[in-house]
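Complex shown without one protein chain; remaining protein chains in place.
The chains carry the letters A and B, assigned in the order they are written, with residues numbered from 1 in each.
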Amino acid sequence: MQMDRKRRWVAAAGTAGAVLLVVSGCAQSERGSGGDNGATLNFGQASAPKLFDPFYATDGETFRITEQMFDNLVEFKTGTSQVEPGLATDWQPSDGGKTWSFNLRKNVKFTDGTAMDATAVCKNFERMYNQKGAGTSNAVSQYWNDNFGGFADKKQPSLYAGCEVKSPTRMALKLTKASSKMPDILGLASWAIQSPTAMDKYHANDVKAEGDSFVYPDYATKHPTGTGPFKFGKYDQANGTVELVRNDNYWGEKPKLAKIVFKIYKDTAGTRQALQAGEIDGYDLPQPQDYQSLRDQGNKLLEREPFNIMYLGIDQKNNPKLRDLKVRQAIAYAINRPQLVKSQYPDKAVVAKEMLPPSIAGFNPNVPEYNYDPNKAKQLLKEAGAEGLTVNFYWPSEVTRPYLPSPRDQFTAMKGDLEKVGIKVVEKSEPWNGGYLDDVEGHKPDLFLMGWNGDFNNADNFFSQFFNTPTNRFYAAASPWGASLSERVKQLDATADKAAREQGYQELNGQIQKDYLPAVPIVSAPSYIAVKDNIKGLVPSPLSNEKFELVEKSGS
Amino acid sequence: MVLTRKKDRVDALASTSTEGMSLAASAFRRLRRSPVFLTGAVITALFVLIALFSPLLAPHDPATQIPELIKQTVRARNQFAPPQGSYLLGGDQLGRDLFSRLLVGSQQTLLVGVLATLIGLTGGLILGTLAGATAGWVDTTVMRFVDVLLSIPNLLLAVTISALFLQANQFTVIVAVAIVQIPVFARLLRGTMLAQRASDHVLAARALGVKRSGIVFRHMLPNSLGPVFVQATIVLATSIIDAAGLSFLGLGNPNDDSPEWGQMLSNAQQYITSGHADLAFWPACAIVVVALGFTLMGESARDALDPKNRR
Partner (left out) sequence: MVVVLFVLSILLFAWLRSLPGGPVSALLGDRATPAARAELTRTLGLDRPVFLQYFDFLGRAVRGDFGQSTAVQPGSSAMQILVQRFPATLELSVVAIILAILFGIPLGYIAARRRGGIWDNLSIGGSLLGVAVPVFFLAFLLKYLFAVKAGILPSAGRQDAIDATRITGFFILDGILTQEWDAAWNALEHLILPAVALATIPFAVIFRITRAAVLDVQQEDFVRTAESKGLRIPIIRRRHILRNAMLPVVTTIGIQIGQLLAGAVLTERVFAYPGVGDALATAFQRKDYPLLQLLIIAAALVYVVVNLIVDLSYAYIDPRIRNR
């Protein structure tokens, strides 16, 4: 029996060895021996990209990658929110802002060899407009839904009226009405110009709703094709890396980097350690507590000017006391915003005066302000007969944003301030995507923390988020001004004259702060990109759409 | 008369009892001399005392942001209030007194550990005894149930249970951690009792016609308790640690007005690399020391209670 067992072991080991040999016979190394001429940039990702077709993308972690592969008709001047020529060299509005004509750059080709001309550009717009079925869902083509409205199926009114090819290098985009968003909106990642050939070949529009989610076509997952400085290499899902390689036929200045590897981490703490351990050359959005130690260790923090706003939302639906302006003002006076900003936010963060950050056209520097004054708060509460006010205060977990770096801490500070003036706080926290957003939109809380990061320099980008309907998240419908506020926001967006529009936004801001106060604006915070000392040429953009084409990596 | 004598012999076989001295008394006698036990006991006693009286001992309110400390807190420059005056360990990331929070934290931590272990042990004891004592369909049914519970990995089970409640709080954390321990206890107990069932003294007792309940409660259960006891001491410590794990995954008690060490640790973790490791270091140390205390005490108590170790 003893012998038996031994023999069995030997047999098993022998078999295993044989199998291994056979398998290794078929297993061949598939390594390419491509000679690299140029450095590789390793960049940390906070989560996996959704896909690589920017038209269907919605999140910054995806856009960071697609920005490197695609160009737009218009681009933003490096480091600013100002529009400059991209694939279009110049453009003119006509017909009261309803027609926009573009002259296109000559001799530009997509990385699959297709020519970038007026036909290709119009095919892109037609493709966007002609989405069907799942493709029209707000979760799939979110940016189009938010900014252009409906599709060819005419279920919703659309801003888009048509695209006209005038010559190989000249085309015109027609709109149904004037919009404050033009032409800047065309510079956003979602309006990237993609190869019509590749989109046809890999069925780019073939999105299907299946079960709880959407299935995207091969184009979006494996074959994104643009005109940008880099082209798609591979997405190694088993290892969590995305590789882009240099587009040697790029029409602009040739990129210095041979390759960009995006490495996916799960949280900023892990990413931060990876930088320290030398596994990556940089990452986006470090946490405030890490700024100092990152600098101390010889890294650079590239600063983006504040382009966002965080506010303490007041929902008037459930608690009638909150419909009283005095009570809302009392809440504004009660919060010690300078202390909160100083102790928890970066140096360059500014206490918010209104529902727009200072860099957005339409910002009004002279609005009524509510400086920290707990006694005034108590007095206002008394006048309103709201002493002993109890509020349901919701705060989110599982989320960090530059304007909301650690929600628990921001909440705790505000809660303490509210309690000091005698307001009773009943707190509730929920995961951002696990109930919090649902409950905020569903009018469950009285007070909540929320914010918005601007997509481009456009006041409507903020206001339509906040005040799109009277039953918005502040439930302004409960106040007499609710309906007119929403109307005014829509009017201003359709005002073609830029100066008149900005004037209008300034007045509206003053009015909101003085007479409405649907929310207490708290802070506009800068955000940062952390990179190693040897990384040069990465210019932070307030729009967070940095291009890596000019990045250099020295000493490697 | 004869029968009684034989029964005694079975007892002796099962527990090799010496003289007439009761199990507990002899165990206690030996424990008093064990340095391991004493170390564990001192740590545990200190911990329990601190937990009970911490509201009186704490120099400041653990939930209040102290103006003096918050003035020195600038997160973006990595400045937190250093130890000073009556603030022995300085301020935390919100300018609250860290020392007071640590003291008061012992209370919730003790609560989590003790309650979770008690619930887990009781549940496991009932299920395990039921399965191990009875063969056949009861055993099968109970073990199927236990298997289903076990088939969900423990942290996930805990996560699941926390998710059943609308809002996570200290109570949901305790229940989640406790329920996870039930199947572990049950399976272990049943395993040892299975082995017991075929052992000599049980066979002998059965042959002598001792009633089933007698066999189970006088022979099988006491003899199976050894490994279960080891497990329980570990569980007392691990439930505190599991609660910390839940916090780490973002499923702990979100309200940190009355802090718990695991919660403090996972909240402070992000400051380790930024140079304020002390925020995480203190609660981590506290957890380790207390977990050690429980385990040392339990381990030596187990040795002492084990009849086979009596000399």
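Simple rule for what comes next: a residue touches a chain if its C-beta (ideal position, glycine included) is under 8 Å from a C-beta of that chain, and two chains touch if they have at least 3 such contacts.
Since the model is a prediction, treat every value here as computed from it, not as a measurement.
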- Pick out which of B:62, B:132 or B:262 touches the chain that's been left out of the picture. B:262
- Contacting the left-out chain in the complete assembly, out of A:48, A:152, A:165 or A:494: A:48
- Listed residues A:112, A:126, A:146 or A:206, member touching the removed chain: A:146
- Query: Which listed residue (A:438, A:487, A:515 or A:533) would be found touching the missing chain in the intact complex?
  - Reply: A:438
- Note on the structure: Sole touch to the unshown chain from B:96, B:187, B:219 or B:276: residue B:187
- Against the hidden chain, subunit A presents residues 20, 23-24, 27-32, 40, 42, 48-51, 58-59, 134, 137-139, 142, 145-146, 209-216, 220-221, 236-241, 243, 261, 263-266, 270, 273-274, 276-279, 398, 430-431, 433-435, 437-439, 441-442, 465, 468, 471
- Hidden partner interface residues of subunit B, rising order: 144, 147-148, 150-156, 159-160, 163-164, 166, 184, 187-188, 191-192, 194-195, 198-200, 226-227, 230, 234, 237-238, 241, 244-245, 248-250, 262, 265-266, 269, 272-273, 280, 284, 287-289, 291-292, 295-296, 299, 302, 306, 308-309
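Following the convention adopted for this analysis, only the chains that are shown with their structure count from here on.
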- Item | Approximate Å spacing (C-alpha centroids) for the pair subunit A, subunit B | 45
- Item | Complex interface listing, subunit B residues touching subunit A | 64-65, 70, 73-78, 93-95, 167, 250, 254-256, 267, 269-271, 273-276
- Counting only contacts in the complex, subunit A reaches subunit B at residues 268-269, 272-273, 276, 287-293, 296, 339, 342-347, 349, 397-398, 405-406, 408-409, 412-413, 416, 427-431
